[in-house]
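Questions regarding the structure given below will be posed in turn.
Chains shown are a subset, placed as in the full complex.
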Amino acid sequence: GWAKIDTGRPERTGAAEAVYAAGKTPEQVVGALRALREAQPGRVALATRCDAACESAVRGAFGDAVLVEAGVCAVGDFPPAEVGPLAVVCAGTSDLPVAREAEFVARANGVEVRLVADVGVAGLHRLLDRVDRLREAACVVVVAGMDGALPSVVAGLVSAPVVAVPTSVGYGAAFGGLAPLLTMLNSCSPGVSVVNIDNGFGAAMAAVRILGVKPGL
Amino acid sequence: GWAKIDTGRPERTGAAEAVYAAGKTPEQVVGALRALREAQPGRVALATRCDAACESAVRGAFGDAVLVEAGVCAVGDFPPAEVGPLAVVCAGTSDLPVAREAEFVARANGVEVRLVADVGVAGLHRLLDRVDRLREAACVVVVAGMDGALPSVVAGLVSAPVVAVPTSVGYGAAFGGLAPLLTMLNSCSPGVSVVNIDNGFGAAMAAVRILGVKPGL
Amino acid sequence: GWAKIDTGRPERTGAAEAVYAAGKTPEQVVGALRALREAQPGRVALATRCDAACESAVRGAFGDAVLVEAGVCAVGDFPPAEVGPLAVVCAGTSDLPVAREAEFVARANGVEVRLVADVGVAGLHRLLDRVDRLREAACVVVVAGMDGALPSVVAGLVSAPVVAVPTSVGYGAAFGGLAPLLTMLNSCSPGVSVVNIDNGFGAAMAAVRILGVKPGL
């Protein structure tokens, strides 16, 4: 066929390949998942950004082996959670779908995740109440739309790596997530790194790499 | 001459007219200030964004009557401080010139000002230590560059009006102040309003209008 | 549950918390409103940017206690109007929905509001006819799309604080409201401050803060 699925990625990069379903036909997505499953039968295979038609094609093809959350179809069993905890923090309830994509993808890669929702900086006490819990995390993903101010505040409170995810939540001068993206890139708290707008998947993948680090000389 | 200085502005809008010196010759600035002084001899006249040549022309023309701070030349006595206090809060030391422009222009319009510097959200305790002081203010001007996150946090802690001033402090994806401007326009704390990048003058003028409010039915 | 509603905001910031309904399920919106009502039974609770499904869920949950205008659902009685008057001025009939959002939210917070519509600068006499009425206002919210020129003209005529709201009315090089947003940020009338595109809610919240000011030394 036309597609050369990159079945060797787990070996090279330590994480499962995920099919990007947007712009693909359901048949293409199912075909790509099948190729991944065949190359690595014991490993979960993911497809992100699935719409309803795609989700139903995947369920039709793989039946009970399928779990779906926030547009991500996972085929196969998750590995046991062996690293973490990863804190996925989000500013508002509207950011939840992106936070859930991050949470689900991280779990599918063997990460223990704790979701901390609705702690935006407009009501700072909500965040301050959870600082201890945040400090227990080995890595923190912070998801925020609108002003995107949350990662700056979180990164000033914890010593773990902070991966920031801007979301397209907002309107007008949020310009589809440009506003929080720029905020996060210009964070006054050093050590914040940023992924694409609404890219919960990418933040999870960065966390998977980070939690697999074994530094030492 | 060429210029129709708007000498009636104090009557109409309650605040002194200020000459915008950028793009004007020193002679034009001096001429405009003179016209303002002649129309309203008892009132201080301002010129903003003066460079060294302009400042020295103004000093040459008006001598001891001139006070200069942060590029603003003020000619004439300040009125006594009768309203306030206005808190001018800034995130970092690099934002100080803009904060000082705001402070100076507000004082020149009869406002009592308290400057609170270097309380950026990367070290939240610095701000939290001063919450009581901030709550005493009748109006708060918040000046911040880079991520521009400070107004969202401040506006969640006080009930006074918050006027946010983005600055051009930063580099790269700060895009000359676009980043904090968008942050502030998308503040998740309702009730923040925003002026132009580096526009300490404008924030002070908004504060002067606000502190002159006498609502009542 | 997942959401930590900020029920203490009225105490801290002097205005009701409002739920941002966009990107939330109707259940999430109803849940958030219920939490606000339970924490502060005597206070109206708002949800903004509600679509039809959300509005009908809110009506289903709270029945007669619900008032709806311009996509804002208000649950509970409005406080008596004790401050004002606030003038909400809009340039064209197409800007009315945003002006109405501002008007409704301000009324829900105890502000007396006067709506002045269709006074765009293309026909200046319409505005000049109403200058006296505008000068009676303790605060002015000016709503305009397209060229966004109205706040500059209004702010040159009144001494009250002017909060400008750009709208997405227009097409082509209006770029979804970017054009009037930039116009307003660069107003040649000092003392104009600006909120997000189409953010009638935010302008009302700024006005609520402003009308609550009690400056004095």
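To keep things simple, chains are lettered A, B and C as they appear, and every chain counts its residues starting from 1.
FYI, contacts are C-beta pairs under 8 Å (C-beta built on N, C-alpha and C of every residue); 3 or more make two chains touch, one makes a residue touch a chain.
Because the structure is a prediction, the values reported are computed rather than measured.
J.: Out of the whole homomeric complex, 3 chains are present here; how many copies are there altogether?
T.: Here the complete homo-oligomer in the file comprises 8 chains.
Just so it is clear, only the chains that are shown with their structure count from here on.
J.: To get from chain A to chain C along touching chains, fewest steps?
T.: Minimal hop count between chain A and chain C: 1.
J.: Which chain has its Cα centroid closest to the overall Cα centroid?
T.: Per-chain C-alpha centroids ranked by distance to the global centroid put C first.
J.: Using Cα averages as centroids, what's the distance between chain A and chain C in whole Å?
T.: 35
J.: Whole-Å distance, chain A centre to chain B centre, using C-alpha means?
T.: That pair's centroid distance is 42 Å.
J.: So, what's the distance in Å between the C-alpha centres of chain C and chain B?
T.: Chain B and chain C have C-alpha centres separated by 25 Å.
J.: What residues in chain B touch two or more of the other chains?
T.: 155-157, 185-186, 189-190
J.: List the residues on chain A that touch chain B in their complex, please.
T.: Counting only chain A, the residues touching chain B are 91-92, 120-124, 146-149, 152-153, 155-157, 170, 172-175, 178-180, 182-190.
J.: Going by the contact rule set out above, which residues of chain C touch chain B in the complex?
T.: Of all residues in chain C, those touching chain B are 9, 12-15, 18, 81-85, 112, 138-139, 155-163, 181, 185-186, 189-196, 201-203, 205-206, 208-217.
J.: Quick check on the complex: what are the chain C residues that touch chain A?
T.: Against chain A, chain C makes touches at 2-6, 8-9, 12, 20, 22-24, 28, 32, 49, 166, 168, 176-178, 181, 196-199.
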